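Before anything else, here's the structure in question.
Only one protein chain is missing; all other protein chains are in place.
Letters A and B mark the chains in the order given here, with residues in each chain numbered from 1 onward.
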């Protein structure tokens, strides 16, 4: 009789199951299919702002309920895979419409309804990426979130009932014009920790450390990769002379941290070539983040996690071209440690 | 001995067959594989402007002839599937180069040759979308038209022989700066009827009603979906406070009408979840139209039907993820009523 792993105790519970799925949904933003990771991360967000915490929870619930309504795959729902895009949508739309980006402002009824429809939409388009990328064993990542945000955010500029006059301000690299090569240890410390926190749009280094802890309770390798990605991004930015403030805000790091986690053990078995692959991926992502900002700047749109998505997609699509890499299909991927134990031998 | 349906009398006729294919080509813009629908729609366009009617006919003929020349699939040619992108190209290029957008101006020889090449190009790239999306049982929709227009329209800005100084004006949401929440029943009536008419670039509510009639002679459900899509789009725009003039010009509605038709019965069997899916799709499309305008505005490019194409593609690609939806393969799709009769039982 197989024993249920500790973290899966509540997954199939008739009442508490739903809570479990929602927490996993929050954890899945950083690839953690574990309700404890989700709970810790949510606590970290609430520590920074109860507004962000509440809207994150709300939108995750909306997108998960939509999947239940349209009878999506039960296993995917239980793994939180219909929740993580919603989680980000909720925070993003409050962040981009709040005069106070750091903690967010309480959304009005129009905006709440807007976020609802957008969260519904992320669920509805999620299987599209499974259909397109599934045959290549490449996951959709946070593309539903990115696309839905781009699709809905611009529309706000056409409407009068939601104010976006403060929107999109702190996320484009071109917005910074302060002095550049004036780096201190704060540049590095804030850059690295806020790089983790910015995955969830949180301008708070404590939250960054809490999120990293949430990852670490489920996977040590994953947490190290996130740290490596964020650190490399700060390194690139410092070496090439980026704006000090842009670095300290964690803007270079959050995409690179996600790329490093995806390539370093999650969807590729964690061997030396995969480590090198993740290392290069993080270096590249830091630049791609900056470059996409230039492309999106004329439209005033934020980069979001698109740099991570594009680089990781391309590098995962390419994986079969390099025989030194051992791919892990998205449906089989759990944690780097577990992937290594199960698939590492074929190396 | 199978009897030929009434609307297919002329389809295989050696002489009149070609006329039949061309009329179907015009009908296929709104998914109607029926020469009567095409004839009524063409009459509606001629009612607004003989220039638009003539160039529409001309470009449909050019793109259909190209398909014959390169020996494309006979069945597809006869169903008008190589005509509808050309039909839109002809009207679009006159509309975007005419000082008078409403009725268009007579094109010069350079422009006619330009339209010819562009119509040829839509035919040539059409099978590309079949190759990419066919395995997912998703149709190419009007993407050849959208892509060819984007590919060719910008080039005009580099050339002196065709004047585009008036071009691209009334199609971007950002172009409107008049008073917003000053809605009357005209906002709704014009918004809804012109929303249908704008599918063919016609600033004429009578033409909108004629086009709707052309759809209704072939499918009642389809016509209702078009009406629902256009109405929902106006509703979204009014609720969130869009510009009155942009609404009255039908700009919010034409993409939403097409999305509602595609999802509501045409490529999904018309059951309750499909209706809900089409409903959400139309709501989303209205916003995506506005948002894509923001993305395309810096380049001065029009949104065209790209909002409809992107939303419908994503939602159709996702269909297999939701077991409550019953897909209809593009090659099997005829009308919502007929699809329901043939495939509805598997529900």
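Rule of thumb we're sticking to: a contact is a pair of C-beta atoms (placed from the backbone, for glycine too) under 8 Å apart; a residue touches a chain by one contact, two chains touch by 3 or more.
In this text the structure is predicted, and so the values were computed from the model without any measurement.
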Report task. From the listed residues B:10, B:46 or B:150, report the one that touches the chain absent from this view. Result -> B:150
Report task. Identify the residue among B:126, B:237 or B:333 that touches the chain left out of the display. Result -> B:126
Report summary line: Checked against the full complex, the residue among B:39, B:72, B:228 or B:325 that touches the missing chain is B:72
**Report entry** Absent-chain interface as seen on chain B, which is shown
**Finding:** 70-73, 110, 114, 117, 120-121, 124-132, 147, 150-155, 157-162, 298-301
**Report entry** Where the missing chain touches chain A, by residue
**Finding:** 136, 173-174, 180-181, 239-243, 246, 273, 277, 280, 283-284, 287-295, 297-298, 310-311, 313-315, 317-325
